[in-house]
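Comments concern the structure below.
For this view, one protein chain was removed and the others were kept in their places.
We just call them A, B and C in the order they show up, numbering each chain from 1.
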Amino acid sequence: MPRKRTIHAINDAIIEEMERDERVILIGEDVGSSVFGDTRGIRNRFGRDRVRDTPISEAAITGIAVGAAAAGYRVICHMMYANFLYTGFDAIANQAAKLATMSGGRIKLPIVYIAFAGGGHSSAAQHSDNPHPALMNLGGLYVVAPSSPISAKGLLKSAIRCDDPVVFLQPASRTGEQGDVPEGEILAPLGRARTLRHGGDLTLVAIGAMVRPALRAAEELLQEGIDADVIDPQTLFPLDKGAILESLARTGRLVIVDEARDTCSAASQIAAIAADEGFGLLRAPVRRVTVPDMPIAYSPPLEKALIPDAARIASA
Amino acid sequence: MPRKRTIHAINDAIIEEMERDERVILIGEDVGSSVFGDTRGIRNRFGRDRVRDTPISEAAITGIAVGAAAAGYRVICHMMYANFLYTGFDAIANQAAKLATMSGGRIKLPIVYIAFAGGGHSSAAQHSDNPHPALMNLGGLYVVAPSSPISAKGLLKSAIRCDDPVVFLQPASRTGEQGDVPEGEILAPLGRARTLRHGGDLTLVAIGAMVRPALRAAEELLQEGIDADVIDPQTLFPLDKGAILESLARTGRLVIVDEARDTCSAASQIAAIAADEGFGLLRAPVRRVTVPDMPIAYSPPLEKALIPDAARIASA
Amino acid sequence: MTSAAPARALQMALYRRMALIRKAEEQLASDFKAGLLPGPVHLYIGQEAVAVGVCAHLDEGDLMTSTHRGHGHYLAKGGDLRAMFAEVYGRATGICGGMGGSMHVADFDRGILGANGIVGGGIALAAGAALAAQLDRRNRVAVAFFGDGAAAQGVLSEALNIAALWQLPLVLCCENNGYSEFSPTAAVNAGTISDRAAPFGIPAARVQGNDPLAVWQAAGEAIGRARRGGGPTLIEAETYRFHGHVEGEKAFLKEAYRSDEEVAERRRRDPVLMFRRRLIETGLGSEDELQRIERELDDEVAAAAATAGDDPWPVPDMLETFVLRAGDAA
Partner (left out) sequence: MTSAAPARALQMALYRRMALIRKAEEQLASDFKAGLLPGPVHLYIGQEAVAVGVCAHLDEGDLMTSTHRGHGHYLAKGGDLRAMFAEVYGRATGICGGMGGSMHVADFDRGILGANGIVGGGIALAAGAALAAQLDRRNRVAVAFFGDGAAAQGVLSEALNIAALWQLPLVLCCENNGYSEFSPTAAVNAGTISDRAAPFGIPAARVQGNDPLAVWQAAGEAIGRARRGGGPTLIEAETYRFHGHVEGEKAFLKEAYRSDEEVAERRRRDPVLMFRRRLIETGLGSEDELQRIERELDDEVAAAAATAGDDPWPVPDMLETFVLRAGDAA
């Protein structure tokens, strides 16, 4: 199977979907030059009509995506760093997440907001947030967090075909990672988890960038005789509760790894589900391995201390 | 003890703190005329220098609060409806919540963002959100949710004296409610829950507007022979875990009532804490009584179905 | 006015539409007083000439975004009257099934992308709709209505900039009714709003917003230019709202933000009455004919309101349909 970097898998996904449907358009700051490389070459291929570099105007861009989608286009709106979602948050939270429902379902809004999320690159607090908790709470947006080249491609292609708004949060620290990506159509259904490892002693749920260290931690745990299931939810809203509870039914133990700050994290949501619907299955406290409740620090030893790694996961 | 409406308790709190410290200023849209009545009379009393009606420019207003606070003022920044926090979210999430930490603690930012949150008044999706989950996840802001005239006054006065940013989310549906408010200084420390009812059979945690129906539900439950503790966290970030766990140690049962959408709600956070630190105490599944994951509807029967009430709480 | 006045049929159509909006909203005002409206309503009474003068140039394929004060735009753009009443009454038959209410009336099939509870929220949406229209190459245009208060939102300058750079077929129509909630415009907007287009190279017009023909004229130029690929225009229409910012405001405001004399004075320039008078003066409409139209409208409004008011409430089960689910996409 051909190996690809995540960034190229994303690039392929966008190109394939733009080839497939001429109503798919791409807007965002410097999508032509492409800061991360994920949109590289797309403007040359599809032209300046369908691929638009925008000014630095997040409030307008996020809203333009809503308007163009309401008027019949499928809009990929590239937000660069996830922190800039906050800058354009009104149109995301008050318009994109609400318009379809407020209108009694009389409109569909096919929008994908792509953003690169999370820390690990000493870019400090304003470039390192994982804002998925805020987005998950809106209730009107799919929230997707890929963890590998193949999941990035499959999820993004599904997101572009989705008739509702999706926020696609690519871990910024994982853009260069390689993985197997088969040729041809790959679609990962939204709202479905993947079980990446079948153990049976422990359910380890890991999100986005945390999947790799979780898999590493699972290897470490095996040395100690603990064989873990590792589940990647892939879609954070709506969550695939079934997959998690099914594993929990076998293991009775749950650890969730999330690179968001702890309070109101996806980890907390999953723990809350376990404490309710999975209560009878639990044989041990539900542990969350998350970021302490503070902005991400710049200096490497500080940043490293904040972001979960395999050691912290294994000891949870 | 004199009875007061919440709106007057808030008004008193602002006036007392502006009298006490001349560096307290108030900015916001129509704070002079006062849409909710909470800032009524304040401009006449303190003048147009310290009390400024702003244009409808949430992005600027939230940032002006940060700049004026960094330059030595205590800023009360009135955002009217909580949904408009999203409109000015950049300066809240990227600046106010991060600047002190990013600067290594070399600055204090005494800001109170006041907003009226939640549904119950057929104002539809763009005027009914409870955005505390997004705010709680930022890690750099106190998030406060009063539930009565006295808690509104005590929390707001503490918030104004706090050296860090606070978001004060007054339930919009409870502004007219009356309650006892003693004369003189009332300060409710931030980060401390109040136990409003001592039962011992069940721990009922209720947030903001949900405290009243929770107390009503507790009465109903008593008929069934269940005597509940009712805890009002008052501050949602940082949470007073101790008070909740202490009650849980006695009751072994936990129900949390939160008018936020379920996913990543404060209810989920509290449930997650219980499933971890309180695991050994739990004798039953942890129930969350929350808003389904969708925007709030306009029509009364629909809105009523979405927002928790005493009956839903009692049956949880 | 530089060019000829529109033909009789059109002028009569303008009048009919303005009178429809007026009568529909007077119905809502009395419904509000009677306690029949579950949520807040912001009435457009006094501003009818703006929506009608602009929308006379639009057809169903054209796109429009509106404000919290949106009934007039909705009706001017051809929205269904009864479905609007039903929506404001919160009924299952409402144009949004009772999910949106007054601040969210929308009809996407007619290019009505919705009233909007976020001040300034419709501006970027209209720019996006204009982008869609440009890509479509079917000479469609998009119009954003917004208030003087909304002009203070930064998104206006962002949209002006982008519309200029991309030469979007967009008309930004600012309805300056003198107040932003309870603040006079001059207290919250420096300078003249229509002047803000020039730095971006965008043409602007400032018109008498209570004169439907003046609005019609300026909008015609702007929309024609946009259709021909000539890019965006900013129109500032000066007008006045006769009712409060929101119905029932006197119950919660302690001090008046405008005097009764001011309102009375401005009511003398009532756009509906002035235009009616002009139709008679110019001989385009006779008193009889106008009365006939008005009676028709009275009946239409009364029937729509009455039947909508008898419509069923929505049932909570339908909320299920709005929950996002797994697997929808692929």
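Everything that follows uses one rule, which is that a contact is a pair of C-beta atoms (placed from the backbone, for glycine too) under 8 Å apart; a residue touches a chain by one contact, two chains touch by 3 or more.
Since we're looking at a predicted model, the values are computed, not measured.
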Neighbouring shown chains of the undisplayed chain, as defined at the top: A, B, C
Among B:Ala172, B:Leu190, B:Val230 or B:Leu282, residue touching the chain not depicted: B:Leu190
Residue, one of B:Leu99, B:Leu169, B:Ala274 or B:Ala310, that touches the chain absent here: B:Leu99
Contacting the left-out chain in the complete assembly, out of B:Glu16, B:Asp30, B:Asp129 or B:Asp164: B:Asp164
Touching the absent chain when the full complex is considered, from C:Gln11, C:Gln134 or C:Asn189: C:Asn189
Touching residues on chain A - with respect to the absent chain: 29-30, 32-37, 40-41, 53-60, 83-84, 87, 121-127, 292-295, 297-302, 304-306
Touch residues of chain B, complete complex, unshown partner: 25, 27, 49-50, 52, 54-55, 57, 59-73, 75, 90-91, 94-95, 99-107, 139-142, 157-159, 161-164, 166, 187-192, 235, 237-238, 240
Missing-chain contacts mapped onto chain C: 152-158, 160-161, 164-165, 187-192, 195-196, 198-202
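Note that in this section only the chains that are shown with their structure count from here on.
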Chain contact topology (line, ring, star, complete or other): complete
Centre-of-Cα separation between chain B and chain A, whole angstrom: 29
Per-residue multi-chain contacts in chain A, two or more chains: 59, 90, 94, 101-102, 139-140, 237-238
Sequence positions of chain C contacting 2 or more other chains: 94, 96, 98-100, 104, 116-118, 121, 154, 322-324
